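Missing here: one protein chain of the complex. Every other protein chain is in place.
Residue numbering begins at 1 within each chain, and the chains themselves are lettered A and B in the order written.
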Amino acid sequence: MANLDEAPQSRGVVYDLGYRNYDGPRLGRRYAIRSLYVLSLRNTFGLGRGTLPKVLAFGLALVALLPAIFTVAFGAVAGEGFEFVEHHDYFELIQIVIVLFVAAMASDLVGNDRKNNTLPLYFSRPIERDDYLLAKIAALATALMSLTLLPQLLVFVGNWLGATDGTEWLGDNISDVWRIGASSTLASLQLAVIGLAIAMFTTRRAFALTSVLAALWFSVVFTGFLVTVLGPGWAAVAMLATPGYAMNAATYVIFDAVPARADRMGEMADQVAYADLPGWTWIAALVAQTAIALFFAIRRYRKVTL
Amino acid sequence: MAVNDISFELEPGITGLLGPNGAGKSTLLHMMAGLLEPSSGEVLVNGESSWKNAAMYGHIGLVPEREVTYPFLSAWEYALASARLHELPQPEVAAQTAIDMVELGDAVHRKMSGYSKGMRQRAKIAAALVHDPNILILDEPFNGIDPRQRLQMNTMLKELGDSGRTIVFSSHILEDVEDLAEDVLVLIGGRLGAAGNFRQIRRLITSRPHAFTIRSSNNRALAAALVDQPHIALISFDSDVMEVQTTDFGAFTETIAPLIQSTGVVLQELQPADDSLESVFAYLVDR
Partner (left out) sequence: MNNVLISLTARQLLGRRRTLVIGLLLALPILIAVIYRFSDEAGSGEATGEFALGLVSVMIFTLLLPLVALVFGTASLGAEIDDGTAVFLLTKPIERWRIIAIKIGVASVAAALFVVPTTMATIWIIHESPTADGLMLGLGLGALVASVLYCAAFVALSAVTSRALIFGLIYVFVWETFATRIFDSLRWVSIREYAYGWSDAIISINDKGVFYDPHLGVTTAIVGTMVVLATACAGGTRALTRFEIGERA
């Protein structure tokens, strides 16, 4: 029996089926999160996937850029002073495009992992549940920047190039750069978090798409009508609770462009003026909506079954 | 998975389609069932092309691996719907006959959303059998079913095969095929690795010993009993695990249970150590 005790090591070789242990360096949690972020970002634009996702993502991004391209093109012809669309109006103009992008991508980003049961694969890596969420939010927000930040910068550059005195124009308008950065970042984060938080509650792409669309777009139309039949107080509450209103109003505030004319039957900007709230409330509303959605998203993913 | 350069004819009786995961078994079966278009070549079912030929489904039954059951239906309703979609003259009778074959017991009238994988598998088979097809295609029918159901399924498929139907089923488990199929097609990496009588092919590979790992309350006592068996080739120990090699798979599986019982040892785990078919296939391909 004593001999048998020593036997295993010497005989182990016979049964070696070729499996080997990995003894290279382990890159750890941060690297894993970064990888998931990069993968998700690539997936958003259909890179590494088929033709259809690419067409979808780049097509929507292109539509979102069109007004900026018009501005630059006509601006070059018409010279200074021509404005097809202004910075503070931009998001409102292309809102449906952004929302469609969020709806499509959010449902893909979290839906596919659950539908294909890839979550156990991720969570058996050094990725915590919150990290997973963080990577997905960051990926979607980054992707959204190409629909928010990019066209705004294009408009800025276009206006600058169209200016008769470039240096003087730049001096006058340089503050727009941080406004553009701030408004795009806030809007992208808000939309990414809310979109993902909603998309997380179903594995069905159709349900996820519809729910995100309902929360981010129908709510705007509904609130638009609601405000026309409500007094300023309730109208303000309705608008503060609507993501689309908070996003656009915060953008007006950042660009210091809330119109003076208050008209509840008018355009969104007029309705915002009708609520007659201090500017910071709109930014606070946007941040609060983002935080609430983030809270639910985190809670959801701590409980999600694999 | 793409499949290449495959040419064969199926005869009445049971044919097993054997291959590791990703070898193209499903692709091949789906082509037979007219759900994929071969980019070159042709699949003929009863002499007719299977592609874009809806009428063909009157003669074949497909049991796909994927979930194709409506969660809100019971197995009975599912089989009945299948019979009605086939426009059978007596759908109730046909559905009842098919349902009786798969032995679902009391569950036939429960919603399929509450079924286990094995029960769903049988519901799918019933639905595929309602119109008494002369060709039955099953993709991984043994996935997710327990040993008792496996036995039932074996019996059922054998009966169907003996009655002159052509049955093709895929599996990546050698023993599934061994139990059932007269003829096998071995698919490796999208190519036909071997085809023909199973016993012949099997003989070529039985010279390879089978290995099992065993975990029990007393490995050494068990080992002492095992060494007496003529088919045991090698026993080795690794901390609390014991590895056993046998030259005769059948004899091993038959004798291991009574043997363990007679020694009074408590068995904790028994599993094949080299269920990797790739090595078997590699052997076949290199031949």
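Definition applied: a contact is a pair of C-beta atoms (placed from the backbone, for glycine too) under 8 Å apart; a residue touches a chain by one contact, two chains touch by 3 or more.
All values derive from a computational prediction rather than experimental measurement.
Asks: Considering the whole complex, which of B:69, B:96 or B:246 touches the chain not shown?
Replies: B:69
Asks: Of the residues A:174, A:221, A:237 or A:291, which one touches the chain left out of the display?
Replies: A:221
Asks: If the missing chain were put back, which residues of chain A would it touch?
Replies: Contacting residues on chain A, toward the hidden partner: 52, 56, 59-60, 63, 96-97, 100, 103-104, 205-207, 209-211, 213-214, 217-218, 221-222, 225-226, 228-230.
Asks: In terms of residues, what is the contact footprint of the unshown chain on chain B?
Replies: Residues touching the hidden chain, for chain B, are 26-27, 30, 33-37, 52, 54-58, 60-62, 64, 66-70, 72, 81-82, 84-87, 127-128.
Throughout what follows, only the chains that are shown with their structure count from here on.
Asks: Approximately how many whole Å separate the CA-defined centres of chain A and chain B?
Replies: A distance of 47 Å separates the two centres.
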